[in-house]
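Below is a structure I'd like to ask you about.
We show some of the complex, not the whole, and keep each chain where it was.
To keep things simple, chains are lettered A and B as they appear, and every chain counts its residues starting from 1.
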Amino acid sequence: MTLQSDRYAFYSDNTASVAPELLAAIAAANEGPQKAYGDDPWTQALDAVFSQFFGTAVRAFVVSTGTAANALSLATLAPPYGNVYAHAGAHVVEDECGAVEFFSAGARLTLIPGEHGRMDPQALEQAITAHPANVHTVQPAAVTLTQATELGSSYRPEAIAALSAVAHRHGLRVHMDGARLANAIEFLDCHPAEVTWRAGVEVLSFGATKNGALAAEGVVFFDPALVRDFELRRKRAGHLLSKSRYAAAQLVTYVQTGLWRAHAARANRLAQRIAEAAGGRLAHPVEANELFLNLGSTGKTALRAQGFGFYDWGPATGSQARFVVSWDQSDASVEALCAAFRAFPAA
Amino acid sequence: MTLQSDRYAFYSDNTASVAPELLAAIAAANEGPQKAYGDDPWTQALDAVFSQFFGTAVRAFVVSTGTAANALSLATLAPPYGNVYAHAGAHVVEDECGAVEFFSAGARLTLIPGEHGRMDPQALEQAITAHPANVHTVQPAAVTLTQATELGSSYRPEAIAALSAVAHRHGLRVHMDGARLANAIEFLDCHPAEVTWRAGVEVLSFGATKNGALAAEGVVFFDPALVRDFELRRKRAGHLLSKSRYAAAQLVTYVQTGLWRAHAARANRLAQRIAEAAGGRLAHPVEANELFLNLGSTGKTALRAQGFGFYDWGPATGSQARFVVSWDQSDASVEALCAAFRAFPAA
């Protein structure tokens, strides 16, 4: 079965398939009985695999969705009366049906503006200090960053460090939603440590599903003191998998074989090719695998008529479109899209 | 890798592997892009597949764990000030770290006794009517049954109907935790409808993971009025899978090919063979794939020395042991266990 109506789908990287290497990892883990709930060799290996990956001692866990990874992480960092600062367009704000509020028993998301999806450090500082925290106010507790951002940009290490510095100066913890972390690292050409713990991140949602995995997301604690609370919250939320080995085996392969980077590199490269073809229509810098384009409704209609599938973006009356390049995006679809843009009247 | 220390593992059916047919279903679903979050053909087929299975129109969903299936179902049935009646030894009581309380924002589990893991209808009636519900009390809201029970027995259809009748007479809704529903249906040799909607069940956690699936559990609503609330709670809890197709494809295959019953039949048959060998040591009737045996600490030590892996059961000072037969239990392990029991001194 296929997405019949769209010859060339650019809806989202979560429409992508699962990498054959990860299906193979699942099959390889499928030998005989294994103790459940994470007492299996693959899940037990996660700490070591991720410690190696990040170049520091971490505790690592697996859950099946990014929403769970984010909300469990933030519930561990913020009390029920906590204030969690997030970019106004963050996934935790727009697309998780209030998961943070649910998991934390009522913490608040305070929205921080910032260009191209990146939180502005001054705006963060202002929001934290706008009201002196007292018994009448929610209590500043945590900051959550998204890397790459929801608008396809990436934070440089020093930008993350600047936000972490604001957070830490006021006693807040720092979480990163790394649903597309691989794409950001690849774009920045840096070590995973540089955009995480070395820049002040304390808990990380480590995305893999969008980049080729089957319902497998990591949660990485750079501060092990928080882990027991997380484990109990995870179980209580139905996110401790009984057959944990299959998700963990994927993460092990994904990290150890470099698949994470190979997939990200291909998607980013194709996104850059489209960006070049799209020219002046870009609304945001392309620093990962997403493109946001000012096409106008005429342009969007024309593309859809040619079989391109993508989502409208921005305000209802807006004319933007979002294109996401998946790890398994067909070359043909990218070529077709580039050709379509080149054939457009100049922006 | 294997469970090195145990040649013959009977710990739990969630230590089992994934059925090759279901891995094949995953692979078959792995062709090109598919819309995410359930807008794919496999997830879209669930309503029809389960309606066919149960012989009535249902709405069906997939989640990745049984805890999520149970807690989401009960949060849909009970308000925060609701009282949910469960057997004292139910999985929702003992093994889900308070998931029902979490998902429902604080509903209470009231424990009902009953022999062999089956809730006693009179005890249920007494608990519901023990205190007249008024503004000072939690409000009777739902009953949850486990089929097969946590002690390896199964409810006959009329036993379920009797409990449902009590529930409905007092305005409560009925949920069934069917983590091992296949084993119960196979043992009872009945139609799936007989132990579910025809007996008064309104929402069902339809287990598949313990019986061969990879993190795929169904939630079946026989009352479609409740569905929207469930869907929002599921998303908010991080249990709406972006790559839903892989879990849904498993459920479709599991149900349509009869795999559910074939696996249950084999596990039940092996459990019966062990039951015969165990003789008078049985603590509960064997009506599914679990056995509870009075072995004494001497007996347990002897078995463990022979390489059998199983859990202690009951009070800390107790001498019971639980053996669970998985769908992929090796014949050799069963033969060895039978032989060991036959070699035991008479109980």
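We adopt the following convention: a residue touches a chain if its C-beta (ideal position, glycine included) is under 8 Å from a C-beta of that chain, and two chains touch if they have at least 3 such contacts.
Bear in mind that the values here come from a model prediction, so they are computed numbers and not experimental data.
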item	value
Total identical subunits in the assembly as filed, 2 in place	4
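The rule we apply is simple: only the chains that are shown with their structure count from here on.
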item	value
Intercentroid distance (Cα basis), subunit B paired with subunit A, Å	34
Of subunit B, residues touching subunit A in the complex	1-3, 9, 11-12, 14-18, 23, 26-27, 30-37, 40-41, 63-69, 71-72, 96-99, 102, 209-210, 214-215, 232, 235-243, 246-247, 326, 328
